[in-house]
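All protein chains but one are shown at their positions in the complex.
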Amino acid sequence: MNLLAPRNTWYPLTWSRNVTRALSRHRILGADLVVYRSEAGEPVALDDMCPHRFAPLSMGKLKGDAIECGYHGMTFGRDGRCVRIPGQPTIPPNARVPSYPLQERMGLVWIWPGDPALADPSLIYDLPQFGQAGWHAAEGDALWIDTNYLNLADNLCDPAHVSFVHLSTLGNAASEEIPVEHTFGERGVLVWRWIRDAPAIPLFAKYGNFSGNVDRWHYYDYVAPCIAVIDFGSADAGAIARPEDRGAGLRIFACHFITPVDEHVCIDHWLHVRNFALDDSETDQRLHADFRIAFNEDKEILERIEEVAQARPNAKSIRLAIDAAPQRMRRIVERMVASEGGKRASA
Amino acid sequence: MNLLAPRNTWYPLTWSRNVTRALSRHRILGADLVVYRSEAGEPVALDDMCPHRFAPLSMGKLKGDAIECGYHGMTFGRDGRCVRIPGQPTIPPNARVPSYPLQERMGLVWIWPGDPALADPSLIYDLPQFGQAGWHAAEGDALWIDTNYLNLADNLCDPAHVSFVHLSTLGNAASEEIPVEHTFGERGVLVWRWIRDAPAIPLFAKYGNFSGNVDRWHYYDYVAPCIAVIDFGSADAGAIARPEDRGAGLRIFACHFITPVDEHVCIDHWLHVRNFALDDSETDQRLHADFRIAFNEDKEILERIEEVAQARPNAKSIRLAIDAAPQRMRRIVERMVASEGGKRASA
Partner (left out) sequence: MNLLAPRNTWYPLTWSRNVTRALSRHRILGADLVVYRSEAGEPVALDDMCPHRFAPLSMGKLKGDAIECGYHGMTFGRDGRCVRIPGQPTIPPNARVPSYPLQERMGLVWIWPGDPALADPSLIYDLPQFGQAGWHAAEGDALWIDTNYLNLADNLCDPAHVSFVHLSTLGNAASEEIPVEHTFGERGVLVWRWIRDAPAIPLFAKYGNFSGNVDRWHYYDYVAPCIAVIDFGSADAGAIARPEDRGAGLRIFACHFITPVDEHVCIDHWLHVRNFALDDSETDQRLHADFRIAFNEDKEILERIEEVAQARPNAKSIRLAIDAAPQRMRRIVERMVASEGGKRASA
């Protein structure tokens, strides 16, 4: 599989709400996993393949914290070791399936596909405002997109597309000609622009009761390889003197936690955190209706691009000024993979 | 792609009626094009891929005679040159997409995929009777067939199949044993046979009020690489002394204008021109109902043959006397491709 993805990092796997005492199947980095919750409530992920006849373990039965294969009853503990072979007293030492470190954070189960000895839970992304007073969080969907996860990451390092793709929700024509800026570090890229003294975008016009033009911002905070948090908001034109005071306006963090399913598919697990209409579930639903429109617009474009790119593997793209941040993003991911001894993909 | 097709020639692309101020997508010779009509009413075809991120331009917006990409707003004129990059003052000289010469003739838009400098409109096929007094034309369908366009061309250089495939419409058993004749030139093949003093075929029996047997003819006029006009008709047995007088009988030109979509798919754009029941739309509909039956019989056989041929790439076919004209047709197409420096396919 030609998937440029580091292994020694935490990836979002699925919503915590999806991990129960029923066996479920999840695919990440091209591998199928069987996932469940132990009797003590901890999430467990094993390779979803019995090493005997290759039956998916997710077709089997959960017995306590162990899985019994549905074909011949081989049984594996939560650490992946075989604990029973019906009709056979001895268990070969190689009778085990891989198990993976899991953690829960921000409503999601996170998985570490690399060396388990390096799986430090403190490395998992955490948004400071999540769960804090004055902020309200609402879980969204798991949006499947038929494209390589890095193409979605491109989109999430790119505020410029909003002016053309999301005209009914997140953007308007006022921002068309405004350049984007960016900075970057070892593990991430920050891309932003301010649109000053312009009409509010449709989404905020519904909530802001703005009397006239607004100043608005988009900060796209990408953390390699699979996290992008969009900090965007609006305030009356001129009301916010310094960028760091933008908490004084209407402000939303749209969080995108991307699962690379395989080379050609990813899942965007999205949620939002906001500083207005706290604990108002109707606002949750109205905002999510807008987000669904917008993110499906991205999905449609990204899937069509994936089709075109697969049909024309040798096509050369033209790079524009707005591509600086996405290109930087790809260099960071390549460097992470290379540092693990993986192959550095060509640009 | 393994598609034997010359490029310096006019191909039918779509019905003129389909080209409007709405962007539409059409595929020919393995390439996807975005097609629209300019404000002045002229058809335009560009490569359907923005060179920036590869989004299909057909997902964008028509602004005057230019297309604005739906992803980041890059805008291309009808000649394919980029005229705007939002947020960026300079436009790189390579920011353009291919555009193609188009012409309209006989109700269709024709495209020249090769060197634009050679695109002489006088080379487009024109049926002399089309639009002439005493003749009536009726547009048919765009029939998609899952086969290489040359397999459809085989069928359209082959009057013999009519006796077996189209018994309810275009043929009957009287012709089974009658050999076909052919001549050929640089750019085409003419294949024909007369069936004399025999029952009328079902299609003509409905219109001719023939008292007894008829003389009937099929002339298959193939013009490489993608045009076949079937001149067929009937008259009372003995009524037509010389073949060139067949205008005295009931006569139909069934025109097939073939679009090679890609290696495995083509579209048969068909229409007919006749010398009876002029301007009678009910006759249009009744004849088209018969043609739909007949051409779908061809489609079914051709698609099954394509499946078999793909499953058995090494199968050797037996050549019969009736294959002389189709073989000649393929030699002509191969010579056209070779004359462009393309690869000559093996027989």
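Remarks
Should a chain be cited, it is by its letter among A and B, assigned in written order, with residues numbered from 1 in that chain.
Just so it is clear, a contact is a pair of C-beta atoms (placed from the backbone, for glycine too) under 8 Å apart; a residue touches a chain by one contact, two chains touch by 3 or more.
Since we're looking at a predicted model, the values are computed, not measured.
Remark: the omitted chain is touched by one listed residue; of A:His72, A:Arg105, A:Arg196 or A:Arg335 this is A:His72.
Of the listed residues B:Ile67, B:Val180 or B:Ile240, the one in contact with the hidden chain in the full complex is B:Val180. Screening A:Leu3, A:Ile85, A:Val223 or A:Ala324 against the full complex identifies A:Ile85 as the residue touching the chain left out. Mapped onto chain B, the interface with the missing chain covers residues 154, 160-161, 163-165, 176-180, 300-301, 304-305, 308-309, 311-312, 315-318, 320-323. With the whole complex as reference, residues 32, 49, 51-56, 59, 68-74, 85-88, 92, 94-95 of chain A touch the missing chain.
The definition used in the following text is that only the chains that are shown with their structure count from here on.
Centre to centre, using the average C-alpha position, chain A and chain B are separated by 49 Å.
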